[in-house]
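One structure is given below, encoded as structure tokens.
Heads up, one of the protein chains got dropped from this complex, but the rest are sitting where they should.
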Amino acid sequence: MALITRIEKVQVVHHGPPEDCTLLMNKDLSTPFSVAMHIGELLMTRSVVALVNGEPWDMHKPFTEDCELQFLHFKDDQPDIPNQVFWRSCSFILGSILERAFKEEIHVELCSFPRPNVRSGSFVYDADLKLPDWKPTSAELNCLSRIGAKLQHDDIRFERLDVDISVALKMFQDNRFKILQIPSIAAQSPSGNSVPVYRMGDHVDITRGPLMSSTQHIARYSVTTVSDIDSPDFGRLKRIQGLAIPKQLPVSDA
Amino acid sequence: MLRIPIKVTARKLPHAGGRGSGPQGRINKMRKLVTALIRHERIEGQYQWVDEARGYAERLILEAQRNGDTHKGTMEMADYWLLEKDLVHKLFKVLVPRYTNYPASFTQLWSLGETFPGRPVPMAVLELKGNPWPPVVPKERDQRNSLVNILLDQARKDYRQQKYESIAALELNKQSEQQTSNIDDSSASTS
Amino acid sequence: MAAPMKSVACLIRGTCFLQNAILHDTRFMPRACTHLQITRGRRRTCRPPSWFVRTRTKSHHLNQQELTAENKGFLTEYVEDFYTKKFEETSPLKDGPWERHEWHSHTFRTGVLAVKIGVIPQWDNQGRKFHTTLLQVLDNHVIRYVPPPVFEQSPAFKSHWRNRNGPKYGSVVVGALSCDPQLFTKEYNNLFTEAGVPPKRKLTRFIVTPNAAVQPGTPLFATHFKVGDYVDVQAKTIGHGFQGVVKRWGFKGGPASHGTTKWHRRPGSMGGGREKSGVWKGKKMPGHMGMDWRTLRGLKIWRINTKYNVLYVHGPCIPGPNHCYVRIMDTTLFYRKQAMEDQPPYMPTFFPEDTGDSDLPEEIVDEKLFSFKEPSIRYEEEASTTKKAKR
Amino acid sequence: MNFSLFCSALVVPCRFSNTLATKLVERHRKSKLASHTREEAETKDTTVLTAPRDYKFVYPEFLPDPTWWKRDRIREKLEREDMMRRRSVIEIPEFYVGTVMAVESSDKYAPGKKNRFVGICIQRGGHGLRAGFTLRNVIDGQGVEVQYDLYNPTIIRLEVLKLEKRLDDELLYLRDAPQEYSTVPFDMEPVVLPPGIAVPINTMKVKLGPRPWHERWERQELKGVEDLGLPERFYKRAAEVAKPWQKHDLMRDYRLAINEDETEEIMTDVYGKMQGIETQQKLRRRQGPGPAK
């Protein structure tokens, strides 16, 4: 009972179609997604990420203060932010695929993924697959891709959580790369000891975010290449690259 | 040749000039629409009437452009089709210069959908291109930064580079082959 | 560098999960392949059959809207390069042409799929005028050869094509009019991977004997036939929609006046009484007219234009309107086929490399046809005297 | 080029749903994907002379049939090639309705296996190889008309005896006129026009005989006919059934004729080839009658 504090209100000014409006929302409880639910279904389904006071903001991250709100999607005039968010989310998903796809005796240790760069043509995840000589066939790549492609029907939300450094270290205790990275990530955070963690279903990973609202935005998802790299910090790793297309920008079926 | 889609048969429009007005009424209606179009440069009306009138307006401008104002038949046509006679001057002195070396159609047709409430009647807007009115549709979205286009841009650059490299390599090969053959020939001739 | 390239390939081809399944499963045969053989008369249902492969993507034009003009051009360029290169590199022709056999009168060769482009008059060298229909063989390729044992499993196979030694005929699928694969579904595009050609707008199947098997990927030309050959043509007639008996069967209708009410275009009596009572089967009644496959047999090929691949086929009444598809094959008429033994056709089809260095002439004209390069026709005096003598 | 543009702008009824659209066939003929049957793009020769603007009246049969569903670029081209070949063999002169002509043709049944007929051209029509004309003459007091195919290979010689135009496009009313209007002697000497002169127009007005006629001439706007002298009711009825709106219907004209850009393209092509053929024929004429005659 003590956890439930008195609900405070924040004023959210929405800019953009269908019309500019002001809403009174609950502080630390309402999210941009709930604003979209109030306004209309189109905003709910097509918005990838929100812009709160000019900062990219997760669709499912609660408001903390009075703010101006804008919803972004892939067909904006300047879709740079949604594109980056999409690319980052796809890297995140690639991590989850790698964890899920392999047989139980193979313990995949995820390392990290660099900043999203759409112009490179692919999103990336670096991981230690414990399979130094593995050259995947096209059928095997298809199997990996299919896991990603199926996610669009599951419509899983990406949820953000800021955890304490100690909790984070506990969470990723079986991953030697993450344990190495966590102190530096925590140092960059405003409080100095919190780590931003995202959850998609039962997959949890550290990323700065923001990520897109849910996996329903994916139309095509394919894992294209697996290559070897030498990382100066973490040694020999596999770099997995992939490609995805959002649902809002349909491409040819064939 | 007209640069607009033409139905292979004309619409009959028997009630265009009032119920039972027949083909003469149809032509009269077309004359009114063409005159209004040249006068106001943008008109709104039933889709089938406006679309039908579009052909006449296009052909009239095309003929005026092709034959000039000294051609007797064209002047007769302009006199017939333009009910307000000051428009004849506008046709030859304003519109013809406007559309010289114009590669596309002279008019633009926008479908407005059907009227509601009431009996659904498809409506349309017909306008002369280059008119002084504000545009019917707002400016188009800039598509260059969409995700698909960014990906394809990059792919295109890479592909072109690869292609030109392979072509250059081929030509180099050819040249070297030619040189060797030349050398062979010269050696053969010297021997 | 490699990733963007792959991205294009992925966008255009998709990932081929079903590829192997489709190529060997007859259920995935396109509609054109089995339409002719599977039903007698017209198919009366609008529902797609079980083996139907959806050919067209629904949202191609929407997809194209999102792309900039440069990228649209790039995609078409890529497709063109992909297929022209692929045709050179991976066409099955490169791994050894198939063995070729002799023609005999029991051979069924493959046909071609042409487009009707018009009717013009021609004159024979006696000055008699007749009409010829021009059929252009546009961009034909053999897509697949199905040997008799496999073809026997297909629903299109008919029982009388068997004898005591087993099935007599295999089939050849021929496609016409290459298209951008972005227009079609992945399933349909995969049908063409074996032949190594772009997906075709139209597919059709011809029955062949095993000695006339053609390798997939082989181009077919108008010179598949020779001048003077007789051919059968099949095409869909002009559609007239649902028509009454006067237009459909040429009934007389009723009188126009003399007190007639509502009896101007009606069929009249339908059936009698007594032992002939009831409406008999096959009674001519109103119904859907046209848009039906029709065959004309034994038409002579008068002339071939090798530059544009045009066949001049005898007769003005080849079914269908202008620019309809026409299936052309060797005639099955007994005496006309026997006559072909003097001049056996190319087996299994015409290959341009067989002619050697000498190209075919642009116009090949039958010897009985008046060629417009010749001087005017003049009749000899003797001909009349012999005729008079006969009298 | 113009043809492709033309066919890409056609909106076709669904009755022709089992056909390919003309524009689609055109696209496939030029598609790069059609590896072995692709047409090479024609390089436009800028040195070719453009035809005079009224050239289409001199050789009207080169214009194809404007019926939209009969049109096809390749078929028209092949047909034109055949016509050109025929024209390079025999001389088919310029003629109009109203011109007095002589036709010499092979005839199996005629004595000497040759037939010669002289008459006034009263009708001309047809497109491409179907082109033809009708000659009329009065022989022994009996009106005779013979229809000819222009490109029939049995025609040995076409002679223009008197080149002139008349006021009307068709002279079918000569059937209802007194015989002297259509009488031409068989041994008529050719009237030679001085070179460089425009074709003269014969403004003669024909006085028709009394009714009954083959057609209701009062309902047609005939220029070469004198006042018909009919009772008022005939003209009243003619006015009732007249269709005056068709005169100014620009789109009707457009649909019923080959458009001007295409005409120009075809006629330029024809003009270039006809120049070559004419010089050949001049040479042949200078060499004198060959063994063929």
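Labels for the chains are A, B, C and D, by order of writing; each one numbers its residues from 1.
Basically, a contact is a pair of C-beta atoms (placed from the backbone, for glycine too) under 8 Å apart; a residue touches a chain by one contact, two chains touch by 3 or more.
Keep in mind that, in the parts below, contacts and distances are computed from a predicted model.
Name of the non-displayed chain as stated in its UniProt record, restricted to "DNA replication complex GINS protein SLD5", "Exosome complex component RRP46", "Ammonium transporter" or "Large ribosomal subunit protein uL14m": "Large ribosomal subunit protein uL14m".
Touched by the hidden chain within the whole complex are the displayed chains D.
From the set D:S31, D:T99 or D:N152, the residue in touch with the chain omitted from the display is D:N152, counting the whole complex.
Considering the full assembly, D:P111 is the residue among D:P111, D:P194 or D:P231 that touches the omitted chain. Residues of chain D that touch the chain left out of the display are 105, 107-111, 115, 117, 132, 139-149, 152, 154, 175-176, 178-179, 209-210, 212-214.
Methods note: only the chains that are shown with their structure count from here on.
Chain centres here are Cα means. That of chain A falls 46 Å from that of chain B.
Distance between chain centres (mean CA atoms), chain B to chain C: 37 Å.
Touching two or more other chains at once are residues 69 of chain D. Residue positions of chain A touching 2 or more other chains, listed in rising order: 120-121, 243, 245, 249, 251. Every residue of chain B that touches chain D in the complex is listed here, in rising order: 1-10, 23-24, 26-27, 52, 55-56, 59-60, 63, 66, 77, 80-81.
Chain C meets chain D in the complex at residues 79-80, 83-84, 87, 115, 117-118, 120-123, 127, 129, 134, 136-140, 177-180, 198, 201, 219, 221, 236, 238-241, 291, 305, 308-310, 320-325, 370-381, 383-384. Only residues 120-122, 138, 142, 145-146, 220, 222, 224-225, 241, 243, 245, 249-254 of chain A touch chain C when the two sit together in their complex.
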